[in-house]
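Following this message is one structure expressed as structure tokens.
For this view, one protein chain was removed and the others were kept in their places.
Let's turn to chain A:
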Amino acid sequence: MNVTQLNRQTAAEAQLLEAYQTALSELPGDGAVMVARDRLLHALKTQGLPTRRIESWHYTDLRTLLKAVPTAATELAPAVDPVVAGSTVLALSGGKPTGSAAVDGVAVSGFAGQLLSGEAASGLAERGADDAIGRINGAFVRDGYVLDVPAGADLADVIELQANQAGGQSHSRFPVRFGAGSKAVIMERHRAVTENAAFVSSVSDLVLEDGAEITWIILQQQGAGDTHLGQIKIVLNADAKLKLYVINAGGKLVRQEIHVVTAGGGADLTLRGVNLLGGDSHTDVTLTLGHDVPNTTSTEIIRNVVFDRAKGVFQGQIRVAQDAQRTDARMACNTLLLSDEAEFSVKPELEIFADDVQCAHGATVADIDKVHLYYLMARGIPKKEARALLVNAFVAEIVEELEEEALVEALEGVIAGWLEKHG
């Protein structure tokens, strides 16, 4: 007997199912897409939201944590200036593209088109039985942007996918293909423009062809009452290099999943995470990384600063397949706990089936170094500012690894701004 079926539906589950009935008539999709949606919704209905009994949701019991799902958004969420000056902005409001959708040298279209044509149907399938984000997004997704960066393209300007929301629901998708040898910097930015509660799901689907060198930054700046369910799925082909930055600086209930597979030798992932957590928020970053072929490399560094009663989670699962010899994977998770009630849970998981590999993980938890604080104060810097300087230093190290100065400056600005408000 299925255990979850014995439980009564939660308010949020009921609201989700009802939202689907309401939205059904306007959800874009051909027959195949609508069948896929129904299948996902059925799974959601029968299995409910994941609880701690599902291993990959152990630290984020979504069923308990998600108290309510707002109804669909009606208000327009206006776009703002990009984080990095001079970026090309592809804006969305409530998950739907607004304004012009043109980027020099890149084929851009709305994801709704792929839903209507049925091209999107296969991509809507869930990753597995625990893929709640894929399910919710696949059932509800309305639109997004599809990008195709041609082989050899070297994009000078940052492309900012600016997902603005003014409360309510928003479900978007971003399938992006980076052609062989292409170079680009993408900022996937999620931001709240009002304090109205929002329920957001967003799935990015990346394929890096051979030798592509891409920087992708997920900057999550949702509001203090918002639920943000993000997922990024990545295929790295031979010699493709991805720098993936995940910066969480908002939201009330956040889960960002990162699922990476390596499909060709020489593929390299640099994952860097900065979690700025405060208030009563709950933020979960979950990585699954498959070193599936020989000669691939990765490093993962996650830095967390946790204030107030905030809770954070990092799950990092690295699988090294049996024939994936000469894999090199290094993972570290460092946390600054800045209040007695702050919490951070780390679950590293290395599953190594090959023998000639280098794999390591480490986790540290600390408070601000008292001697450092004293030294700064002894030079006249008041305690609050001295703490902010040190917290900033802890995460700035990660951001400074990005070589593009404009990017570093912009992200440091985001971090400093957050600390000023919460520190």
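Here, contacts are C-beta pairs under 8 Å (C-beta built on N, C-alpha and C of every residue); 3 or more make two chains touch, one makes a residue touch a chain; residues count from 1.
In this text, contacts and distances are computed from a predicted model.
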From the options "ABC transporter permease", "Fe-S cluster assembly ATP-binding protein", "Methanobactin biosynthesis cassette protein MbnB" or "Acyl-CoA dehydrogenase/oxidase C-terminal domain-containing protein", the chain left out of the display has the UniProt protein name "Fe-S cluster assembly ATP-binding protein"
Per the whole complex, from A:V346, A:L389 or A:V414 the residue touching the absent chain is A:L389
The one of A:R39, A:R326 or A:H372 in touch with the missing chain is A:H372
It is residues of chain A that touch the chain not shown, namely 370-372, 374-383, 385-386, 389-390, 392-394, 396-397
